[in-house]
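Every protein chain of the complex appears in place save one, which is left out.
The letters A, B and C name the chains in turn, as written, and every chain counts its residues from 1.
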Amino acid sequence: MVDVALIDHVFILAAILFCLGLVGVLVRRNIIFMLISMEIMLNAAGLAFIAAGSAWGQPDGQVMFLAVVTLGAAEVAVALGLTLLLFRRYQSVDVDNLKELRG
Amino acid sequence: MLDWLWLVPGLPFLGFLILFAGQGKMPKRWTTLVGVGSVGLAALVTLLIAVEFYGTPEAALTYRQTLWTWMEAGSLKPGFSLYLDGLALSMLFVITGVGFLIHLYASGYMYEDEDFPRFFTYTNLFVAAMVMLVLADNLVLLFLGWEGVGLCSYLLIGFWYRDPENGRCARKAFIVTRIGDTAFAIGLFLLFRELGTLDIQDAMSAATATWPRDSGTATLIAVLLLGGAVGKSAQLPLQTWLPDAMAGPTPVSALIHAATMVTAGVYLIARTHVLFQLSTDAMQLVALVGVLTLLMSGFTALTQTDLKRILAYSTISQIGYMFLALGVGAWSSAIFHLMTHAFFKALLFLTAGSIILSVHHQQDIFKMGGLRKALPVPFATFLVGCLGLTALPPTSGFFSKEQILNAVWSSPTGGQLIWAGAVLGAFITAIYTFRMFFIVFFGEQQTEAHEHKGFKFHVPLIVLAVLAAVGGFFHLPLTSALPHAGHDHVPLGVEVTAIALPMVGVLLAYLLFYRQIPALRQLFETGPLKSLAAFFYSGWAMDWLYDRLLVKPFVALARWNSKDLVDQLPAVVSRGAALFHRLLSLSQNGQLRYYVATMALASLVVMAVAVYTG
Amino acid sequence: MTMTELHALLPIIVIAGISVVLMVMTAFFRHQRLASLITYGGFIAAAVLVAGQTGSGPQQATPLLIMDEYSRFFSLVILVTSLAATMLAYDYLRRSDVFKEEYYILLSLAVLGAVVLVSSNHFAAFFIGIELMSVSLFAMVGYMVQGRTRRAVTLEASVKYMILSGVSSSFLLFGIALVYADFGVLSFSGLHSLLGLHSTSSYSQIGAAMIVVGLAFKLSWVPFHMWTPDVYEGAPVPVTAFLATVSKVSVFAIIVRFFIESGAFRLEALVQALVWIAVLSMLVGNGLALLQQNIKRLLAYSSIAHLGYLMVAFIAIAGSNLANTNLAVEATAFYLVAYIVMSLIAFGIITTLSSPERAEEAETLAHFRGLFWQKPGLATAMGLALLSLAGIPLTIGFVGKFYVFAAGVAGQLWLLVGVLIVGSALGLYYYLRLIMEMCKAPDTEPAISREETPLENRVVLSALGLVLLVIGIFPNGLITTVHAAVAVLR
Partner (left out) sequence: MQDTFFLVIFYVTAAVAVLSTLLMISRLNAVHGLLYLIVSSLSLAIIFYLLGAPFAAALEVIIYAGAIMILFVFVVMMLNMGHKGVEQERQWLKPGGWIGPGLLALVLFAVFVPALSGGLVSTGPRLVSAKAVGIALFGPYLLVVELASFLLLAGLIGAYHIARPPEITGDDSDSLTSARHHDDIAIEPLQGAG
């Protein structure tokens, strides 16, 4: 069908998205953006699974993708609950408020 | 009878368990019965074992008892096995025999203390651990005992926990010995790595088979083991904890910090003597450590005013003699001196405890004085102890020290210079011992004294006094366990010097501290030196006098050393550790995004390593 | 799915059933005692089922899970630990003012995740198990985040745990995807045969590294450890007890299986990286604990160090000699059990002394000062746990450490064994410091009122203390069990 190199390029794309998600988590102080960036990292992993499954012509990649999506949904549910509490406590979504625990 | 060997550590441990379970709620009578009785029974079992032991021909004098295989980790199968030979038996005599007397004494001495049961809980555990250390047939079990006695020592130094100063002393002892223990652990580890066995006897025979004489590995391991011994036995440069350890109750000082635990280092070196024999350098180092320690702490003892601290320094100094004996290959003399020292030093400590109790916890010798009449029994026993410490014939100390000095003279790792040091040490020992003796018991009485009488106080003192007096005639069954040193023939002059110098020392002390003061007074009262006479009148002035004339350089050295240089070692370790902790704590700054960044960076490193070096 | 498979899965079904039953029950009425009894009963039933299957040989249940002696052993360990941790939590929860029943639901879900995790030999089950446990733990860490007596730090702890865990899960997943891309196989044993066939490409090298990174977070290996003290301190202490034992042990158990069955030990560079992680864990963990004043943080740092000790045995598995490999696997399994016993006692005591009704956890030195004179039983148990953590002979901790030491020596890992000795020396200092604190004079009023210890806590703590001593003195029984359990990993 197409060039074998394409699969490599899909993985490179996944790596780019993964790195961008990581930058998002590192740069943003807004917890909502951190969570979205985490979703991007998960999405990048999902893309890698799809690519791998496609490369081998197996359904396993898509099954794993389903599991990744499930994890994303479950994580976001709890995370948004915590976000609401964070906002209620500090009137802000800044995670840098959280620095009591240290030493 | 030998089958009963396990009872020797077992009984004190059982005592510990009973006392621990009682949680201090048992009546004091029962506590005494359990605490003292368990050690007494252990001593009795030791005696019965010894009877059988002496009945067998010396060549076959070993006995091994495996209680159960402790664990099996691959090829390593350390068992709960006891190994008895002449060396272990000699140690058992000291630990259980002297230990029993001290326990008996303590049951009187500590009776009024509200933590009376806790005291016996700790000391019973201590005796069990110490016996375990001595009887261990493998290095793991030995390490168990080694750690166990350290733990008990720590708990007992801090026994009177309400005074934070005692906690500090306990911690200091703990940290300093820890430095030695780490060296010891590394040494054991290397020994195991090189020889592949944890059994002590197997390791020793493997050592001779594996290593040539003076091999580097043997030297390294010997030196590391020496490090452990030095820490436990308070030798240079790790000696500073012992004087501070006197913060514990006096029976503890007698039991742990004079008679038994501090001699564990001597035992360790004797137990692994095969290893040390392989290395002339290590032996030389042991001898040097011994002679330097005995001189340094002897001079320090001269300047002390606290009764227990004088005894503590003298303990360090006497253990120095034992190390010196080990260093020159006089193995059995070292163990012999260990035993006689246990007798007279336990005697001195217990008597000191009686004195201190009588004068209401006053420990400054210059505030005692003239106690001869008020305290007749302690006076007599203290005298015996002092004679033993000074090694005047025919006390026990004389025989053991004489053996050591003769061995030093003729040994290749000894020599005349070290011998001279050791004899000088004996001379100083005589001075500080009798300085203490004369100041405490003669002169004007400074404080009132009430003697504590009774069975529990007097019997241990008298028995120990007898032992200190005649202990030199004992024959320890060491010939099969330790190589025979052989009879050293030394020139008559040498022997005479060694015997005479302590006597000169006693005479000097007599002149300085007993006789000379009134004589000086008469001399100076008539002349223009009257003002000076008043100055010399006080004991302090005498202190000042010999301080200036006699020992100034050495004392300066000793002071400088004990206050700064060596104290720095634990301080540096603990400060370094604290700094390490603070630096690391900075990394734990609580910032979530910083945590993510660290994690990402670390992941990056791991991934790069996996890809580019794989 | 065949009947034999179903039979093999029965314990897992029972655990899953707990959460369902509890959920249905809670929908109608709330009753903490009943919920706790259902949970205990479920755990006991599952444990009995697992024990009943022991010795019946390996049974693959769908391609995802394998029920063999190894997974049964760790399932049993996890179930018993969870039972103990749940019992210790009862009184604490009872005195708090949040809804209680959800705790049991979340806990049983986390246990379900842990048991699936240790039974998995396929990436899908591995990943779902680990995440089921993690997601339940997010909520458990933040369990007291509301309520009249919430502590401000609880929110912080759960947010930190959630974000960091999410990031690490992404690494884990990406890594799995890359390994899968390289081999086209998701089962561990499938990887093994392939790793032998063609030399590993850079895909699986980087993938394996990312998997290790993801797991390193869960195991708080340095430098992936930073969440540990914060989360341990901020979480309610029963949750900390669970987090410190079950989650760590299940992940470690599976990483051992994964590395052996997938042949990942052949990636030498990765093993080299693990060596440095181990060195750092032992040094940094002990260094941070040294002068730490907060007990929960101290235990967190000490757990980092203990995970480092475990790594010594773990890395020793890589050795070429089969006998040494077996020894090393045994050592990890034994040490994990030892680690559970000591940690559970320590956290159990903190739980018992804490007063959630005043939002106060017994985590300062003041809470422990003079404990020996006020609560001799609790103080003795704590003292035993600390001595065991310090590796003093006659305790389970010593035997475990000795085992690890032996494995390190057999594997000739001199650097690691050296650091192990130095680390233990450092460790002794801070454990004994705490013991000293308990021996001190109780001169001031105790920082918290020390009520009667609840029966449940007393039973659990004395049982654990007994185990600690008995195995410390006669470890051969457990050693035989462990030996049989790890024999299936080849």
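Points to keep in mind about this one:
Throughout what follows, a contact is a pair of C-beta atoms (placed from the backbone, for glycine too) under 8 Å apart; a residue touches a chain by one contact, two chains touch by 3 or more.
Note that the structure is predicted; figures quoted are calculated from it, not measured.
Shown chains touched by the hidden one, complex as a whole: A, B, C. Between the chain not shown and the residues C:Thr62, C:Ser189, C:Ser462 or C:Thr481, the one that touches is C:Thr62.
Touch with the hidden chain on the side of chain C covers residues 1, 16, 19, 23, 61-65, 97-100, 102, 105-106, 109-110, 112-113, 116, 124-125, 128-129, 131-132, 135-136, 138-139, 142-143, 145-148, 158, 178, 181-182, 184, 198, 201-203, 205-206.
Hidden from this view is one chain, which touches chain A at 1-13, 15-24, 26-30, 32-33, 35-37, 39-40, 43, 46-47, 50-51, 53-63, 65-67, 69-78, 80-85, 87-94.
The set of chain B residues touching the chain not shown comprises 597, 600-601, 603-604, 607-608, 611.
Here, only the chains that are shown with their structure count from here on.
In this assembly, the C-alpha centroid of chain B lies 44 Å from the C-alpha centroid of chain C. The centroid of the Cα atoms in chain A and the matching centroid in chain B are 65 Å apart.
Between chain A and chain C, the centres computed from C-alpha atoms are 26 Å apart.
Shared interface positions of chain A, defined as residues touching 2 or more other chains, are 22, 25, 95, 98-103. Within chain C, the positions touching two or more other chains are listed as 159-160, 163, 167, 229-230, 292. Every residue of chain A that touches chain B in the complex is listed here, in rising order: 22, 25-26, 29, 95-96, 98-103. Looking at the complex, you find that chain C touches chain A at residues 123-124, 127-128, 131, 135, 138-139, 142, 145-146, 152-153, 155-160, 162-163, 166-167, 169-170, 173-174, 176-178, 180-181, 184, 186, 229-230, 233-234, 292, 294, 297. Residue ranges of chain C in contact with chain B, taken from their complex: 159-160, 163-164, 167-168, 171, 200, 202, 205-206, 208-210, 212-213, 216-217, 223-224, 226-227, 229-230, 267-270, 272-273, 277, 284, 287-288, 290-292, 323-324, 326-327, 330-331, 376, 392-394, 399, 402-403, 406-407, 409-410, 414, 417-418, 421-422, 425-426, 428-429, 432, 436, 439-441, 443, 473-476, 479.
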